[in-house]
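The structure's right below; bear with me while I get my questions together.
In this view, the complex is presented without one of its protein chains, the others remaining in place.
Lettered A, B and C in written order, each chain numbered from 1.
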Amino acid sequence: MSPARLEAFSDGVFAIAITLLVLDIHVPEARSGVSLAHQLGAQWPSYAAYLTSFLTIGIIWINHHAMIRRLRAIDHTIMTLNLLLLLTIGVLPFTTALVAAYVKQGHGQHLAAAIYSGSYLLMSIVFAATNRHILFAKVRLHRVELAERERRSIIARGVAGLAPYLLATGLAAVSAYAALAICGAVAVFYALPVASADSAAASGG
Amino acid sequence: MSPARLEAFSDGVFAIAITLLVLDIHVPEARSGVSLAHQLGAQWPSYAAYLTSFLTIGIIWINHHAMIRRLRAIDHTIMTLNLLLLLTIGVLPFTTALVAAYVKQGHGQHLAAAIYSGSYLLMSIVFAATNRHILFAKVRLHRVELAERERRSIIARGVAGLAPYLLATGLAAVSAYAALAICGAVAVFYALPVASADSAAASGG
Amino acid sequence: MSPARLEAFSDGVFAIAITLLVLDIHVPEARSGVSLAHQLGAQWPSYAAYLTSFLTIGIIWINHHAMIRRLRAIDHTIMTLNLLLLLTIGVLPFTTALVAAYVKQGHGQHLAAAIYSGSYLLMSIVFAATNRHILFAKVRLHRVELAERERRSIIARGVAGLAPYLLATGLAAVSAYAALAICGAVAVFYALPVASADSAAASGG
Partner (left out) sequence: MSPARLEAFSDGVFAIAITLLVLDIHVPEARSGVSLAHQLGAQWPSYAAYLTSFLTIGIIWINHHAMIRRLRAIDHTIMTLNLLLLLTIGVLPFTTALVAAYVKQGHGQHLAAAIYSGSYLLMSIVFAATNRHILFAKVRLHRVELAERERRSIIARGVAGLAPYLLATGLAAVSAYAALAICGAVAVFYALPVASADSAAASGG
């Protein structure tokens, strides 16, 4: 299989997942005695979770391109790892909706935040594993030879990128808001031009 | 990253957002004593908002193509700006559903119309900012050299295109219907062949 | 704009609309005293409308390709007409859900069937108009020169293809089932290899 078709299919899943996120921002029901402004304000977790997931999927899409661009051919293991990666992207609309619904609730907020942060953590682990497999086990499929030092550096930075999600997932047990804030901060950080040059480097871009 | 892949991903988001709009046109529940014709007629705001958003996304897609076509390569700032632009497209199914649900309500109609017009305004601002960045800061990435006068003229027309949305967002405080009418008129105006030649020029097409 | 990008965007809308149709087939609520088989059987109109719309969108996609394939470039009028065509495709998930919900109802069934057949009629009219515009007004953009006789024959067959939808829309006032049956028969007819060679010819394939 050519990398082009793998990219086209993956791009489709990224684009659909990122666009489906909006279905979890609900139009408040018209109720007497409650202003629309109040109702819209009350669902701020939906906006925060939406923004975070939108940026995160956008960044992982950019990094995915950098990862696949290195290959001149795709084998079955890469396809399977890529499918697992898409699976972790595909569930984000659910985990995003879950945290948006529960972060303000008296009960369930810690679990929801842990699942949300944990889904990002899982996504990053599968991404790093796929990148590692491509960089070390599939050297023969590379377009351009990369020095081992460079490859090690890419992986090291990718693993470093897991840290905040690990922290957020752990912190969720203490504060759902803190977990959400970390995930949001990571998204904004990597979207910024300076940081993302780093991120692109981290994923070998 | 090649402009082709940026376009492919963006096209995906445009195509999905434009098609998801239909999910906000609801099939009326069968009720005794109320004719289907009456129920369908009563939800005319859904049709108006749908048409306006469909045409607007279609036009911005055309202009997006004209904008990206100028580039022979993409850097990270362009990708980030493009991601922000897609974010303003991605929320349109929500703002469209919001105005459709509230424009006829006693309360909330002004706010809903302001959010709706405001989402178009935001989209146009991000579009103009992206275009400005590409035309002035990224001259080295252009496929073909453009005279500065021409580039200034493109931006000037792009900024002029913000005016009606600014007016609509302001007017929403007075009349939700007027705001909706302006947004609809803009969509129809730019979809017309003559006007859109202008629009294409405005965005440098 | 290159025909390739117009096709890519249009393909996206076709693919999304055809896949969104499934959202209108609902999982019956588990109720005591009513078997799932009975409930699933009772929603046969959903399956019939789904099948019809799926095949119809698939066929129009094939014909769309034949239409655009003739062009070596796209101008703004073609883009606008194409956007209108996509609009008539984009509403199909709604009209499909509408007829599925109302065809068995005591009231509203005639209107729902008329809207359903009418949406196909509108789609076919916009398709024929776009094809006519391309074949006669945009000869200078053709890849290969077509004899006028051939072009007239393509249009004639395209217009003939409107007839069953016109009949179905009219018949809906008398029998919703008959309208649905005609739309379904058209879809099956054009999907069959023999008929569709004709259809492909009709749309200039």
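Simple rule for what comes next: contacts are C-beta pairs under 8 Å (C-beta built on N, C-alpha and C of every residue); 3 or more make two chains touch, one makes a residue touch a chain.
The structure presented is a predicted model; accordingly, all values stated were derived computationally and were not measured.
Taking every chain of the complex into account, the omitted one touches A, C.
Screening A:Phe9, A:Tyr47 or A:Phe189 against the full complex identifies A:Phe9 as the residue touching the chain left out. If you put the hidden chain back, the residue from A:Val22, A:Leu71, A:Leu98 or A:Leu135 that touches it is A:Leu98. The omitted chain makes contact with chain C at the following residues, 7-8, 11-12, 14-16, 18-23, 25, 27, 30, 35-37, 40, 50-51, 54-55, 58, 61-62, 65, 191-193, 196-197, 200. The missing chain lies against chain A, touching residues 1, 5, 8-9, 12-13, 16-17, 20, 23, 76-77, 79-80, 83, 86-87, 90-91, 93-94, 97-98, 101-102, 105, 107-108, 111-112, 115.
Throughout what follows, only the chains that are shown with their structure count from here on.
By the residue-number overlap criterion, the interface of chain A with chain B counts as different, with under half of its numbers used by both chains.
In terms of their C-alpha centroids, the spacing between chain A and chain C amounts to 37 Å. If you average the Cα atoms of chain A and of chain B, the two centres end up 26 Å apart. Residue positions 16 of chain C each touch two or more of the other chains.
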